[in-house]
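Have a look at this one before I ask anything.
Note that this complex is displayed minus one protein chain, with the remaining chains in position.
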Amino acid sequence: MPFTATKDQAGVYVIRVEGQLIVGNRQELKTAVQQALDHDERRFVIDFSRTGYIDSSGLGALVSISKKVREQGGELRLSGLNEDLRSLFELTKLDTLFAISDTAERAVGSFAG
Amino acid sequence: MPFTATKDQAGVYVIRVEGQLIVGNRQELKTAVQQALDHDERRFVIDFSRTGYIDSSGLGALVSISKKVREQGGELRLSGLNEDLRSLFELTKLDTLFAISDTAERAVGSFAG
Amino acid sequence: MTAPLPASLRLCVRRRRVPGPTGAMVQVSLRVPSDVACIEEVVDLLMRHCCDGGWLCRRSRFNLRVATAEALANAIVAGNQEDRSKWVQVQAEVCGDEIRIEVTDQGPGFDPAAVPTPILPDDLDRPNGRGLFLIKNLVDDVRFNAQGNSICMTLRRR
Partner (left out) sequence: MTAPLPASLRLCVRRRRVPGPTGAMVQVSLRVPSDVACIEEVVDLLMRHCCDGGWLCRRSRFNLRVATAEALANAIVAGNQEDRSKWVQVQAEVCGDEIRIEVTDQGPGFDPAAVPTPILPDDLDRPNGRGLFLIKNLVDDVRFNAQGNSICMTLRRR
């Protein structure tokens, strides 16, 4: 499975992207977040510490997800971006659109109690 | 490096075969043992716990090494053979020629103090 | 992600110890079905056969992976419209310090000059339009044929 989701004690929904986030599987990520929203989850971390690469469709999916989460009054943070992955966000200026933490733990911790 | 050698406290020379032991690299193993013999090592364990496969040249190299070690008054044990690797020794009846231990630790321990 | 059924595929690799007639040390050609589920495997095959060992630095390998995945996605989705009767042809060559990857689809082509830059503040929340921009920023040179159904990306070793 390319995505594994866990809900932490503080009620934050953490999704880890294993492998690639690309045109062939981004829909699965969108569906996973939508289902969680439908189950009243509102705090999301998408973690990339085990991700190889992301293509423009993957970046686009993150943009859509971020919008959806905001529209439903939720919050989204990204975490675990290595130098290579981070460069994709910087090139596309998406680093200005997303809240980004170093690690999933920090991302979880940064949600207001 | 396909072979890593360590000398343990009890004075046993343990060589680990990493990857394959085949026609393309068996000479390196023979050389490693010969050099150790030249440095007066006499107790050898060759460990296969990190080995993928062995071909007939690799088996043949072990036979030659075993003979050399015996001729110089030394002892050789093999260890770490998984089920697949062990089947090669059984097919060729070489399991009757070699002293075989489950683990490198047991092989080391089985040398007379 | 691997496709549940392995997709049909044709791969040819020609590797030389000394440069061949075109100067190439490695030539790889791939015929890929118009199925996005193939992209990851094709990227892996190209990287494995073209960038084996320490030939390219980590960042360059990453950039090439992303650029190749992008070009394949464009060829399969925008070019061939995921029509399974159409193929995507990939040619890769390692020549000296350069690697060239050419991706050709059977679609009508397009005018790359007409594609807008996707990084204006107002466009940041658009879900698409970043593919060509990424490619151009990740490799050293990008060219299209006149029809626009074939892209050639060059990355230089540094």
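So that you can tell them apart, the chains are marked A, B and C in the order they are listed, and the count of residues begins at 1 in each.
In this section, contacts are C-beta pairs under 8 Å (C-beta built on N, C-alpha and C of every residue); 3 or more make two chains touch, one makes a residue touch a chain.
Computed from a predicted model, the values in this text were never measured in an experiment.
Every shown chain that the unseen chain touches in the whole complex is listed here: B, C. Contact with the omitted chain, checked across B:V12, B:I46, B:L59 or B:A104, is made by B:L59. In the full complex, the hidden chain is touched by subunit B at residues 2, 19-20, 22-25, 52-57, 59-61, 63-64, 66-67, 83-84, 87-88, 91-94, 96-97. Mapped onto subunit C, the footprint of the missing chain covers residues 2, 5-17, 49, 52-53.
By our rule, only the chains that are shown with their structure count from here on.
For this structure, the chains sharing the highest number of C-beta contacts are A-C. Our note on geometry: subunit B versus subunit C, Cα centroid distance of 47 Å, whole angstroms. In subunit C, no residue touches two or more other chains.
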